[in-house]
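A single protein chain has been removed from this complex, and every other one stays in its place.
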Amino acid sequence: MVTPPSGVSPGNMAIPRSAQADEPISTGEMAALGTHLLIPTTLMFLPTAVIRIAFQDGWLSNILGFGLTLMLAAILLPLLAHAAPGQGLLEALRWRAPWIARWLGLVFGFALVHLEALVVIEIGILWQQAVMPETPDTFFAITALVLAALSARAGIEPLGRTALLFAGILLIFTPVILFMSFDLIHPAEFQPVLANGMKPVVVATQPVLGFGEELLLLALGLGYLRPRPGSSPAKASFQVVALATGISMGVTVLFFAATIAALGPREASRDLLPTLTYMHLIRLGEFIQRIEGVVLLFWTWSILTKAGLVHLLACQAWGAVFAIRDARVLSLPLVGLVFAESRILIRDTIELVHYLMIWGLIATMFFLVPLLIGLVAIGLTPSPNRPAPPPNAAVPGQNTLSPNGPSPAPGGQPVP
Amino acid sequence: MNYSLSRRFRPQAPKQRTPGPHSASPVSTVTPGPNIRPGAPAEGTPPIYSLLDQAAQAPLLPRAEQNLEQLKVMLGNTADLTTRILHSPVLSDQVAALAWIDGLVDSELQSENIIGPLLAGNPTAKKGPPQPLLAVLHQRLISGADVSAGRTWQEVLTGVLTGKTVIFVDRASAAVLVDTRRAPQRDPQEPEVEAVIRGSRDGFTEDLRTNTALIRLHLQSPALRFEEIRLGRQSQIPVNIAYIAGIAHPQLVQEVRARLLRIAPRFSFNVGSGPIEQLIEDHPFSVFPTIHHSERPDKICAQLAEGRVAIVVQGTPVVLTAPTLFWEFLQSPDDYCERPFLASFVRFLRLTMLVASLTLPSIYVALISFHQELVPTVLAIRIAGGRESVPFPALSEAMMMELSFEVLREAGLRIPRPLGQAISIVGILVIGQAAVSAGIVSPIMVVVVALTAVASFVSPSYSVAISLRLLRFPLLITAGIAGLYGIAWVLFALVIHLASLRSFGVPYLSPVVPFIGENWQDTLIRAPIWMTRRRPFLYTRGSTRVAPQLSPRPPVS
Partner (left out) sequence: MTCTSSRQGTVRRGGRHYWLAFWVVLVTVCTGLSSGGCWSRKEVTELAWVSTMAIDRGQKSGWYRVSSSLLNTRTAVGMTTATAVEPPEFVVSVEAPSILEATRQTTAMLGRRAFYVHCEVIVISEEVARQGLRPIIDFLTRDRQFLQAKRLIIAKGKASDILDVRGSVEERVGRLIMTALDSASVYGLAESVTVGQFAEAASSPGIDPVLPVVERVSLEPQNVQRYSTSVPELSGATGQTEQHSPSSAIMEGGTRRTVRVVGLAAFRNDRLVGWFNDEESFGLTALLRGLRNTPLTLTSPRVAVSLTGGPSKLRVKVSPDGNLEYTSELAVDVSFLQVFGSLDLSRQEVHDLLMQQVAHEIQRRIDKALSRAAELRVDPAGFGLALYRANPKRWAQVQAGWRDRWPTVPVHYRVDIRSLKTGLAVDVPPVSTDDVPQQAASRVIQRLEEPV
């Protein structure tokens, strides 16, 4: 009997899979998805909101905000996983309190469509304003949305693997990029000054917390999480939260500090995309003029992963509203909804910056509060008879190899 | 969702097992076993086949001459069917009718082993109590090694068509089939397309048995198994599934078997292993090959020892292996002969070149027509200067050059070898010198195309190189439309697609994603042999390959 190495769920085993709607993914893949839920937007748009409030002390509020996020998510998600193991929030509610599930599905459905519209707008801003000004915004919105819908349709497993791949690339490149910009960094620039006391730092924590609370959306996808053998769902979800927040916080704070140190707090505060401006400054000898292109590539991948995940979760939420068995059929219809919202939501970048500065409040209203309601509802309602165990559970006895040739088990059959 | 294509195979399986009342089409019932007999005629079978089918089900006739005539009728009096009627003294002057296909049979072997004993008087046979004729033939007379009984016409036909000599005797319930095969075949040679520096120098041939023998030669394990399945109702191509029992996962073997059995009764393409590959792969619409192939016995044996299953097909030197991981296309048998550091470096190089062969032209197009700011000033001016006289936009220029390279490559495959030299010189002149001096192509573009071309040949696997070569064109077009964003878009879609692929249930990108750290030892890097302790986890459950403490160390004095 060989125990599987870390990161491999038994669901990933060789051997033809049974037909089922959603494949579970490992802790590492879920954590990578969480990381991509946080990183692209925090790297790109968080500095805009935070440095405007807290200047060079912004990275302090970053740490503070992420710390709060970690606390929130590390309590709530394991709680959910403990109360309803192997199920997402809406899924768990569906067997306990169907009406609450529907209403919460509606709230989450709108919130997620809203969030995805924002993500699409952000992709548009990143590419249109910063790189290709002549190309219409709509082009980026449509292409990004189509890709998000396709990856949502492909399911959680390809998304999780893609996220893991890109997370690996990100983790390799972060120190490289920081190392290359070593001579740009003046440490004096980001020493905390606290000219107006802690107040701006605390105020700036609000948007950070808003960006961080997006991690709570993983509550909808917890049903996909397959804990490692010998680990409980609660523990696995805690690991996911800790990994995702830790990585995101590390990378974001590092880039935050480096951006402030390289640009200076005042210049950074008037920039639309300070991190991108910081990337403009980095030169790799005379070989590549700017590493900006490479960074843009990774950012796009990361934000597309985020869009795909949000799209999948949105499908889930709407699926709960309409009680659809496999919510991914909603993937394409949702494209129209998100596109329409992304066209009417934000008119210009100033509006976006202002909107991001109150994102903390909105995220709390639409992500945190419904999650709390759901948790309370789960706590109050008795646990019903579970309809069925997760269909893809490891088949006992599969781990041993019969010494000679074919096993009598029919291969093409779905595991009952 | 992502296994949907692998599931396509599956709906057949329950139908075959439990043909419900709704299954209108008479799908033949397939029994797993070494030899598959054709059942009831399937749809679209030519009439002659159904006649043959019916005849083949019939029992043998009592008289030898009748049987011979029947065989001639069945084979349509084909010119290469040779018959002979003997009156054998040993069989109390009964008639023995022989038939064989001329050309498939070793006549020396035949006369020595069959005709000689039959015609020579054998006194001992006359004495004892009368024995069943067949037993006499079997046990006393025929000195050939492989002697079997053909009880139905089907068996007789199969035997005759594979080079056996059939002997009909009067009033016998079965015919005797003696193996006298000597098919025309070539000797094992080193395959040209998979040249290695330090590997073995033999290669598979077109003959199935030679190939299995080569595998046995390299891998003399008692656990090595070959299972035979015949594909096609009439063509009856023998296909062997090879695996090492106890290493290959039984369910994997079962899946390979099931997929081959699925196509067995209806298979009618007889050109190499390609059609089989395309009929049993998981994702028929993917551009990426999910089944690997090789002509090298050493490579196949290494694959078998890693727990894979090989599919050896009669008539082609190309042996298929499954499951296949993407990273296999970066690996070459040479890697294991070289020092680990060099091998790892070379693998890294191959990966880089694989990516380069996919993206280089599109990155060039994106950079010079969208993102001029990303090019260093001096280089940018060089490029601009070189393009001053070029009348086409960068995208058209790149498309033109890439297409003309593809044309040259394809032409190079077809042109007879003596002419190839001339053509390649013309190609070099046309693509390079003349195009540049005529001012229709910029010099940098030539450099890019040449680099791409060279990069696409770095991969040890031809099949993945051509997949990427094909993908280069959509990428080029998107890069021409939306610059780097287009590249990012297509690459993301590509990664999603790759991540959703599976080869016989094994994720295509494993062990990178899903991450299995243990198996990284032989993926992108090639760790020292003594460190690669475990077999790939996903299809062997990570059984131990190299015992611990195998690392070499100087003698303790």
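Every chain is named by a letter (A and B) in the order it is written, and numbering of its residues begins at 1.
In this text, contacts are C-beta pairs under 8 Å (C-beta built on N, C-alpha and C of every residue); 3 or more make two chains touch, one makes a residue touch a chain.
Everything numeric here is computed off the predicted structure, so don't read it as measured data.
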Identify the residue among B:Ile381, B:Leu403, B:Leu419 or B:Met531 that touches the chain left out of the display.
B:Ile381
By the document's definition of touch, the residue of B:Arg181, B:His218 or B:His497 touching the omitted chain is B:His497
Selected residue (touches chain absent from view) among A:Val176, A:Val193 or A:Val376:
A:Val193
Residue of B:Gln66, B:Ser344 or B:Ser369 touching the missing chain in the full complex:
B:Ser369
So which of A:Leu64, A:Leu106, A:Val146 or A:Ile362 would be touching the chain we can't see?
A:Val146
Touching residues on chain B - with respect to the absent chain
1, 3-5, 7-8, 11, 283, 285-286, 368-370, 372-373, 377, 380-390, 393-395, 443, 474, 477-478, 480-483, 490, 493, 497
Residues on chain A that touch the omitted chain in the whole complex?
19-22, 24, 86-88, 91, 94, 129-136, 139, 143, 146, 150, 153-154, 188, 191, 193-196, 223-224, 263-264, 266-267, 270-271, 277, 280-281, 283, 316, 319-320, 325-329, 387-388, 390-391, 414
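The rule is short, and it goes like this: only the chains that are shown with their structure count from here on.
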Intercentroid distance (Cα basis), chain B paired with chain A, Å
43
Given the complex with chain B, which residues does chain A contribute to the contact?
2, 4-9, 12-17, 19, 21, 23, 26, 28-29, 127, 131-132, 135, 139-140, 143-144, 147, 150-151, 153-155, 157-159, 161-162, 164-166, 168, 286-290, 292-293, 296-297, 300-301, 304-305, 308, 328, 398-399, 401-407, 409-413
Given the complex with chain A, which residues does chain B contribute to the contact?
1-3, 6-7, 9-10, 13-14, 17, 225, 245-247, 249-255, 257-258, 323, 367, 370-371, 373-378, 482-485, 487-489, 491-493, 495-497, 499-500, 502, 504-507, 509-510, 512-518, 537-543
